[in-house]
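Only a single protein chain was left out; the remaining protein chains are all shown in position.
After this line comes chain A, so read on.
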Amino acid sequence: MTSSIATLVAAVEPQAAAAPAEGIVSLAWLLVAVPLVSAAVLLLAGRGSDRWGHWLGVLASAASFVLGLVLLISVLGRDAGERVLDLRLFTWLPAEALNVDAGLRVDPLSLTFVMLVTFVGTLIHVYSVAYMEHDTDRRRFFAYLNLFVAAMLLLVLADSFLLLFVGWEGVGLASYLLIGFWNHNTPYAVAAKKAFVANRVGDLGLLIAMMLMFAAFGAVDFETVFAAVPGASEGVLTVIGLMLLLAACGKSAQFPLQSWLGDAMAGPTPVSALIHAATMVTAGVYLIVRSAPVFDGAPTAQLVVVVVGAFTLLLGAIIGSAKDDIKKALAASTMSQIGYMILAAGLGPVGYAFAIFHLVTHGFFKAGLFLGAGSVMHGMGDQVDMRRFGGLGRYMKTTYVTFGLGYLAIIGVPPFSGFWSKDKIIEAAFVGEGWRPWVFGSAALLGAGITAFYMSRLFFMTFLGSKRWNDGHSASPDAAIANAPVQHPHEAPRLMTVPMIVLAVGSAALGGLLSIGGVFTSWLEPVTGRAEPHAPVMPIWVITTLTLLLVLVGLALAWRQYGAAPVPVVAPAGSALSRAARKDMYQDDVNDALLVEPGQYLTRSLVYSDRQVVDGAVSGLAHVMVRIGDRMRRLQTGYVRSYAASMTVGLVVLVVAVLATRI
């Protein structure tokens, strides 16, 4: 054991140099342009495009996917060392000191994201055609979805932090528009605003990071910045890293900016699946992995990243264990899973590839789970309270099976996807020296157990057990059930089930396929660098056994409480922990107490002082003038003779004064 620790020296090969793009790769800009044009058409064409607008949206997303696939094949045809391609588009900001070119970087990392975003995105577009069928604004919905796809692709393809920021803001805007899609409902509009504000805090981090890069390196494009990193001081890199982490926390709902994600579930379910599970929220992980050279040079920032990831993964898992709203439970789970990715990304070269690997598999199974949840809501009249579900497996077989596959994938049962990716992260968390591997490894391990608990709870409460809804004919002894509206659960239409089936197949098989011979990690090597294999502080078989054991324990606990025993329709009071978790660990109260209320107090006192001091001085002066004028007016009697008298008196005074000064 000690000898393996002694050999733990991170030996990372330098990143592959970028080559100019040619041939088919020079069409990469179409990836962004096609959905963007489609979004513009849908938004500008108005009601006229209501009949065919959604198919145009699907088509635009599918076109991006096909183009991405062609790019992927063409890049795969190159040698590993030549897979980083730069496509310079045009000179964007020709300012004297700050000269930014708009360009795209096509490399394994961005292509991985392109494939994930366009593939899952297209499936969700198809799903939404049926899911949003009865919504009068379906065309607008597809316009926003296309806008999102375009912005997300720009984010991952950008070759500079500034262009990345454009995409970063674009996905934030699309997220805002889609969370508040039903904005006639005030809480939904508030949720959208909350997400936007929390994201703005993170955006500030990215802005500051860019300013620091410009100050330190004189550029904001990846090539120059990363080339200049080895010569920079650790302090600068640490601050840049922490600011990038702040940005990642905002976008990826990590502690302390995590509070918006749960409320973001106000958006339509396909949005939750695409934006708030599979793609946008993972942009923070992308940012950290993309900025790998910065973090490699700033161990302190890396440590903070790992701490944030480990903390959030446990926080999300605990919150997920108490939520009764199926979408909010899945949102908490997303937060927790992204915590895993952030943790892996903070581990450095050992973890980058696994972070992205887990991101991809998570994109599949979590999107599948959300679509399954959407299907359940579709069949149950938009009910989201899991305590009002139960026994639905008999009524929606396809949803049951596809959701089940996603469920097995997320809790990490071999041989499903989650096992391959999450297990790798747990192993990587156990690599290192001193106290760190023990603390972070244990957190990751514990998180796996809690994940198994809350996902089993969700699955059992929804699909197994007895009916806790009113089916209309069998009288229920429980008044709360008997008085509820009658439900007729039914399977969703084909347009919804097919994407679910495809995602379920992906959830089941993708992790294993991409793990064969480490094909995915070696694919990413041109970007993440090659990490020497490290031995964890415990033998790998011990870690795997422990993980599976904890998963089993979590599953068994969930079965005992929610599978074998009847689930009460009204949530019991529960322990202090579950009460706190139900309220998201009081995150909103903490934010309110620490930020919102002092902020409101500050604005109120500023308004007060503006009214009293600034306005007071101005209107006070005017008031004094009015009073003086009032007094002076009395001199104007209107009698000519009194004016003459005052003139005479004035003259006499003047003469006397002149004479007096003479003498």
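One rule holds for everything that comes next: a contact is a pair of C-beta atoms (placed from the backbone, for glycine too) under 8 Å apart; a residue touches a chain by one contact, two chains touch by 3 or more; residues count from 1.
By definition in this document, contacts and distances are computed from a predicted model.
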{"item": "Options \"Allophanate hydrolase subunit 1\", \"Septum site-determining protein MinD\", \"TRAP transporter large permease protein\" or \"NADH-quinone oxidoreductase subunit K\": UniProt name of the undisplayed chain", "value": "\"NADH-quinone oxidoreductase subunit K\""}
{"item": "Among A:S466, A:S522, A:Q612 or A:T637, residue touching the chain not depicted", "value": "A:T637"}
{"item": "Interface with the unshown chain - residue positions in chain A", "value": "636-641, 644-645, 648"}
